[in-house]
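I'd like to ask some things about the structure below.
All protein chains of the complex are present and in place, except for one that has been dropped.
Let's turn to chain A:
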Amino acid sequence: MKRPVRVGAGEKLVLTANRLLDGRIVWRDHDGHWAARVGAAEKLDADAVSDVLEEAQARAQQDGVVGVYEVAVRDVDPPEPVTVRERIRAHGPTVHPEFSVEAGQ
């Protein structure tokens, strides 16, 4: 069973997944749509995340995403994932700047 994500002071949670068709990383926005940039992600309080997560997981096939889970982010604008792993997911591989999310790839 997946361990709950630790949320520290000044941190929130966002939901992420991979798109089913191409595997690209997406983030759930305030309207329940999946966006390519972490900046669009809806920031959630720890006590509110389970209901949203459950709903997003239930709709995953319909929404064309796979592997929905929650990620801790610093509560800044745009949100910045806390761990190296999630920062790499959010922005792209560090060894190919031309493939970064910001570069529009």
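Here is the rule we go by: a contact is a pair of C-beta atoms (placed from the backbone, for glycine too) under 8 Å apart; a residue touches a chain by one contact, two chains touch by 3 or more; residues count from 1.
By definition in this document, contacts and distances are computed from a predicted model.
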Name under which UniProt lists the unshown chain, selected from "4Fe-4S binding protein", "Sulfite reductase", "Tryptophan synthase beta chain" or "Putative ABC transport system permease protein": "Sulfite reductase"
Residues of chain A (touch criterion as defined above) contacting the omitted chain: 18, 20-25, 60-61, 66-67, 82-85, 88-89, 92-96, 99, 105
